[in-house]
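A protein chain is absent from this complex, but the other protein chains hold their places.
Letters A and B name the chains as they come in the text, with residue numbers starting at 1 for each one.
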Amino acid sequence: MPLSLIFLVLLGLGLGAFALGRSKGAAMASAPGAGGGGRIGSVHSRPNYHGAFVALVALAPALLLVASWAAVGDGVIAERVIASVPEATRPATELDRSAFMNEVQGLVSGDMEAGFNPDAEVAAKLFVTTRGTYNLIVGALAAALFAMGGLWAFSRLRPQFRARNSVERAVKWLLVASSLVAILTTFGIVMSLVFESFRFFQSVSPVEFLTGTTWSPQTAMRADQVGSSGAFGAVPLFWGTIFIGAIIAMVVAIPLGLMSAIYLTQYAPSQVRRYLKPLLELLAGVPTVVYGFFAALTVAPAVRDFAVSLGMTDASSESALAAGLVMGIMIIPFVSSMADDALTAVPQAMRDGSLAMGATRSETVRRVLVPAALPGIVGGVLLAISRAIGETMIVVMAAGLAANLEINPFKSVTTVTTQIVALLTGDQEFDSPKTLSAFALGLVLFVITLILNIYALSVVKKYREAYE
Amino acid sequence: MSDYPSNTVPETKMTARNVSVFYGAKQALKSVSIDVSREHVTAFIGPSGCGKSTFLRCFNRMNDTVESARVEGEIKLDGTDVYSPEMDVVQLRARVGMVFQKPNPFPKSIYENIAYGPRIHGLARSKADMDGIVEGSLRRAGLWDEVKDRLAESGTAMSGGQQQRLCIARAIAVDPEVILMDEPCSALDPIATAKIEELIDELRGRYAIVIVTHNMQQAARVSQKTAFFHLGTMVEYGDTSTIFTNPAESRTKDYITGRYG
Partner (left out) sequence: MNSALTSTAPTDGAERQPAVAGKRLQTDWSSPAMRSRVRARYRAEATFRYTGLAALLLAALFLGFLLFTIVRDGWTGFQSTDVKVSVTYDPATLMIDPAALKTPEAAQALRSADYAALMIEAVGQLGGAADVVSEGAWLILRENLEADPTLLGKTQSVWVPAKSNIDLLAKGKFDLAEPELTRGVSDDDVSDYTQLKQRGLLRTGFNRIFVTMADSTNPELAGIWGAALGSLLTLLITIGLSFPIGVMAAIYLEEFAPRNRWTDLIEVSINNLAAVPSIIFGLLGLAVFLNFFGMPRSAPLVGGLTLALMTLPVIVIASRVAIKAVPPSIRDAALGIGSSPIQVVFQHVIPMALPGILTGTIIGMARALGETAPLLLIGMRAFVVDTPQGFESPATVLPVQVFLWSDDVQRGFIEKTSAAIIVLLVILLLMNSLAIYLRNKFERRW
């Protein structure tokens, strides 16, 4: 019996429990002894709440059981299956085990018609029977929990029983649990990054990682291969990230975004503004992979040709300039909308005050509005930088993999995100320093964007409050 | 008290003829005519929404900043129509200063607030010149002694009354000919209000002053001429003493005696 079926059956049973509880509640409400006629106070809760109470108490433990089995079940079954393989041919390493189990599961699902490993076919049969048995046990347990919970809840229904309060308490806990998902996610991110980085730093010193200037993560998978010790000095990556995301992209995005926002807020007629603002929002929604394709196919060759025409014959087609330029274009709508918010938050009275002094609009903008909105604009720019250095697809598609400490924008540099993708795609042994280094890079990226975000958000928030 | 060549005949500084203002399709002001002289403080009174602020904002074309606003009729400053091509709106606003309902100092230092106008209009030749303008304006606004030691502090850190006097000082720093005040005391406490009223009295004669207020006592205290507005029309205009003691129109009388408002 597959788990999804157990799940559906339980839900069906839950509906039944609801109906039972509801009908008992309705019966109580119309019973002559209870005052009848639906007088307020004669029966505490409406029938629906009685139904919901019974269904909840019956379902919650049973579903919890099934859900936790769904999470760990495959692992448990895999243990059993692998243990059944004769010792001589039993897969030993983590990689072999997962390859073996992939094969078994392929056979089970019918995606594969025959296994490469003769053991796998035997194991697949065992897998099916083991899974069947366990699922049956889990199903039976869930049914028992359901029956016990349902009966207990049903027996508690009385006219004065506060079913609504109980149900509402459960709903409230559900709300609390939902809001905890955000913390759990943050916690999960921090833990996975820190844990894997820790493993990385066991083989590579953090000092070398943060200050080394050679990045060549190609460690060998076997010890006897040549050049087995990779170099993990990430400074060229940090430089490339800053060069593309915080320098070139911002040189494009800040003036264009800011001036667009000024034009939209101060000069454009409200009709034009009404159409242009949603348009900017739409453009902000263009996926970055599209910009990446544009960068790689159109901008990069043009930049290279331009560099060649300047006499740089060794110009790379994966230049920092091409990636940074397109990233800047991508981020214009973001900068523009942050600046727009900051400028419109400046009270109208400031603008009027300046205009009434005989200042022209541009004088008003430059000498009053922009200085007044500066904290908000700076906050927005910091958020934009955080976005640019975390942006992945444009640099993966248009920047190279060569870790150069290079200040010439026509040359190729690589970034943190490019390397993370390069390190983690394709089949690698998960425990090698090479793949683990991606998590260390991720940790650095996370910490830096976190600091930028917290600082920028607090600046923006303080700024908004100042004018409220 | 005036620094100008003495001129005993009341000098008509601004004239308005048949001025109407529309916001979109809605008419906010209906064909109003008035003369404003340098000799007097002119007060516009009337219940809220009567068009008095709208009218005031026509004198320095601040209505231009409202997209839907349309002004008809004729307003002249020293005989030149303010809406004519030869009148430049930037210069007009330098010559016709404005003080707003809520104090709106710029988020800059006190010094920079005052220096803003002279700087954009290029009125100071040197740093010393600018210092002189700042000191003179603050003195005239009666603020110098309170702020002379903290000119570098932010203008927004002052009290409300000080902020409003700073705004008045900012307006007189470019030495305008007319100062428009749009309910300048409505956001202030009585003591700060009294100071502003004193200041207005001191400034009279040097600048033609037009003040919008819904405080009738204030109008009676500071003005020599009063115009009463109601529902977008000017009901009555005359000497303040006449308006308050012996109004010609029954509507004026009802308003002044507090029948509505």
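In this text, contacts are C-beta pairs under 8 Å (C-beta built on N, C-alpha and C of every residue); 3 or more make two chains touch, one makes a residue touch a chain.
Here the structure is a predicted model, which means the values were calculated and not measured.
Check A:T129, A:S155 or A:S179 against the missing chain and you find that the one touching it is A:S179.
Contact with the chain that does not appear here is found for just one residue of B:D129, B:D189, B:E202 or B:E249, B:D129. The residue touching the chain not shown here, chosen from B:E39, B:D175 or B:E236, is B:D175. In the complete complex, the hidden chain is touched by one of A:R131, A:R304, A:R387 or A:K434, namely A:R387. The chain not displayed touches subunit A at residues 71, 74-75, 78, 105, 109, 111, 164, 168, 171-172, 174-176, 178-183, 185-186, 188-189, 192-193, 195-196, 255-260, 262-264, 266-267, 276, 278, 281-283, 285-294, 296-298, 329, 332-333, 336, 360-363, 365-366, 383, 386-387, 389-393, 396-397, 417, 420-421, 424-425, 430, 438-439, 442, 445-446, 449-450, 453-454, 457. With the whole complex as reference, residues 3-4, 88, 90-91, 94-95, 119-127, 129-130, 132-133, 135-136, 139-140, 174-175, 177 of subunit B touch the missing chain.
The definition used in the following text is that only the chains that are shown with their structure count from here on.
Between the CA-based centres of subunit A and subunit B the separation comes to 57 Å, rounded to the whole angstrom.
Interface of subunit B with subunit A (complex): residues 60, 62, 65, 67, 90-95, 97-98, 100, 102, 104-108, 116-117, 120-121, 167, 170-171, 174. Taken together, the subunit A residues at the contact with subunit B in this complex read 269-270, 347, 349-360, 363, 367-368, 371-372.
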